[in-house]
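Below is one structure, written out as structure tokens; comments come after it.
What you see is part of a larger complex, with each chain still in position.
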């Protein structure tokens, strides 16, 4: 049985991430979405919230589960028995960063393979950080995120406005 | 009448920005320079100061005005009646970021067009952030900024030294 791991920050999951997960779920017997919960950069959603948003988005895909982790990604892969790490590539990806990470992972754990799926055309230029900028300034992002994420963003930004916090990196 | 909007942080305006604005002012009936005043990253000059520096630099160009804004750039374009957003491209631009933004803008507001001018050769490698690093360390930038910006940078850094602040991102 082949198990794939799709790791990331996912702050929050977008329709682009969902598309990659849906396609990856067809390639492997089981797909685990791994939400990394020890990032130093300030994020909008907590690890628990990010896991819940993913769970709402993939509820209909039977062979996908969502977990959070705070160790090396290759270690987490070993822990859950995944042979493959999946990453999405967009034309505007940080390719160099992806290469650095994939080759470092290979060095630490030579048996775990990394495979890359290319984002489909409508998601080629969609990133979580741009999305947060747009929604913070009142832009309409209905078509870019799953319905439960849209709702969570609405709640989050209403709360943010009330408390006048400015957590989001522009 | 065609109105162009040239948006940015402009912290501070350089001779490269001024060159783009001068050329864009020839292409459109009216050019509005839009200084975005809600950036999360720490900037050297306030929005008001950045507007004043631009005003001093373009005082001789009759069809240019300077305003600040804190909404979505495409919304600001609509508010001022601009049909076109102008951006400068340098070889060392973040092309991917420009593509993401332009395509997001197109999605939010399909009628507003984005056009790009390429920086002229002497300004191909000039950025506001590198400029601030150099001036902070005492380098001579006389040829890189308008005279009023040079003066403002001198004042700003003298003040900074006195108060021993270290606001500037290296």
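In order of appearance the chains are A and B, and numbering begins at 1 in each one.
Convention: a residue touches a chain if its C-beta (ideal position, glycine included) is under 8 Å from a C-beta of that chain, and two chains touch if they have at least 3 such contacts.
Nothing here was measured: the structure is a model prediction, and the numbers come from that model.
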item: Complete complex - number of sequence copies, 2 represented; value: 6
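Keep in mind that, in the parts below, only the chains that are shown with their structure count from here on.
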item: Copy-to-copy rotation for subunit A and subunit B - C-alpha atoms, rounded to a multiple of 5°; value: 120
item: Chain centre separation in whole Å, for subunit B relative to subunit A (CA means); value: 33
item: Touching residues on subunit A, where the partner in the complex is subunit B; value: 91-93, 125-127, 130, 134, 137-140, 143, 166, 168-170
item: Touching residues on subunit B, where the partner in the complex is subunit A; value: 38-41, 71-72, 75, 96-97, 99-101, 103-104, 107-108
